[in-house]
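A single protein chain has been removed from this complex, and every other one stays in its place.
And now, subunit A:
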Amino acid sequence: MQQGTGGSETEVTWEDQQNINKFGRLNNRFHELDDEIKVAKEAIDNLEDASNELILTDEEVVRFQIGEVFAHVPKEEVETRIEEMKEVNSKNLEKLEEEKESVLAQMAELKKILYGKFKDSINLEED
């Protein structure tokens, strides 16, 4: 998001400035959310792969990573743990997606307002 340097006469009021600030904050939050969603999706994929591997393996005891060590855990317990982690991660992902939607909606609102006032003098698009 950049501020355009048009030559128009439109003055910037305090509310306009606050809207611009808010748009900036939302834009930053949007990028952060994108990154977080990517990480969450990767984590879910890894857990999927892990549970698939688990089904294929015939060992009774699996080395499950807890913290920095790999503890020997019986297969069933590992299955339960992975299920729990998948639950937690997908809830988290849902929350992040929701937040992203709301951020996008707010940004669209602000864009409308700011473009309405400043027309060409402002540029709110991504580089």
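Just so we're on the same page, a residue touches a chain if its C-beta (ideal position, glycine included) is under 8 Å from a C-beta of that chain, and two chains touch if they have at least 3 such contacts; residues count from 1.
One rule holds in what follows: contacts and distances are computed from a predicted model.
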The complex's invisible chain, by UniProt name, from "Golgin subfamily A member 7", "AIG1-type G domain-containing protein", "Prefoldin subunit 3" or "FYVE-type domain-containing protein": "Prefoldin subunit 3"
Residue in contact with the excluded chain [from A:Q17, A:N46, A:T80 or A:S102]: A:Q17
Residue among A:R63, A:K91 or A:K119 touching the omitted chain: A:R63
Residue numbers in subunit A that touch the chain omitted from display: 3-9, 11-14, 17, 20-21, 24-25, 28, 63, 66-72
